[in-house]
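A single protein chain has been omitted; all remaining protein chains appear in their positions.
Now for chain A:
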Amino acid sequence: MTFRENATIAKASKLANGVFEIWFETKDIAKNAIPGQFISVYSNHGERLLPRPISICRIDGDLLRIVYRVVGAGTDEFSQMKAGEKLTIQGPLGNGYELDKIKAALESKGGNFKKALLFGGGIGVPPMLELAAKLDIQTDVVLGYRDQENFLKDEFENVSTVHIATDDGSVGFHGNVIDAAKAEELKADVIFACGPLPMLKGVKAYAKELGVPAYISLEEKMACGIGACLACVCKTHKKDEHSQVNNARVCKEGPVFDAAEVEI
């Protein structure tokens, strides 16, 4: 079920340079959401018609938190909103990390579901927080940042074993998250990741090396956000049932895909 709500902002704050959070009070969206799903956030200004798809960072009862980077006029507008103000949001959208299904798939192939490795890069960090909190197995999470502005790091430390990699070497491993995982010889039964495309390519290769599945969250420009307009497709190895071509909808069949099934 998808819901459209004019939601009140419970809290809005800045987490790092250009990175902001909003907590929404929702009627149905939070209750129905799972980690890895996203919501469409609509501008209050008529000239910006398209919703901004933003991943869900935390689900707490009726509260739903997004953490996003300001990349244009729409996200800039959101960043200036204050508690008590309202935004129209729609969701939960997409498949999310369907943990029971993933566990069953793994175990049906004789694999374990006892240890997970999570990768979050840049603005791909936030959705991994709800996932890390929901996973009731042992988790390591490798977070990649540009510099010392390690937003959400403390919260990850409450729910997982945290490893940091930074582009400038100011905190943790100097380099990318994959090299950090290799340096620490991090292994797992399953990998989850969200981040920029080069990172996801690295995750896909690393998972192949370890011989474990990787579930990655993809991003693409969207218009409707609900699977109708076919703007946000990704290339799939197999013919997609809905499209009858090798295109899956990131907003509907995704945003979470088995890395082995998509061309990235």
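In this text, a residue touches a chain if its C-beta (ideal position, glycine included) is under 8 Å from a C-beta of that chain, and two chains touch if they have at least 3 such contacts; residues count from 1.
Assume contacts and distances are computed from a predicted model.
Of the names listed as "Spermidine/putrescine import ATP-binding protein PotA", "ABC transporter permease", "Protocatechuate 3,4-dioxygenase subunit alpha" or "Dihydroorotate dehydrogenase", the one that matches the UniProt record for the absent chain is "Dihydroorotate dehydrogenase". Touching the chain that is not shown, out of A:2, A:75 or A:161: A:2 (per the contact rule at the top). Taking the complete complex into account, A:42 is the one of A:42, A:68, A:156 or A:173 that touches the chain left out. For chain A, the list of residues touching the undisplayed chain reads 1-2, 4, 42, 46-51, 74, 90, 220-234, 242-247, 252.
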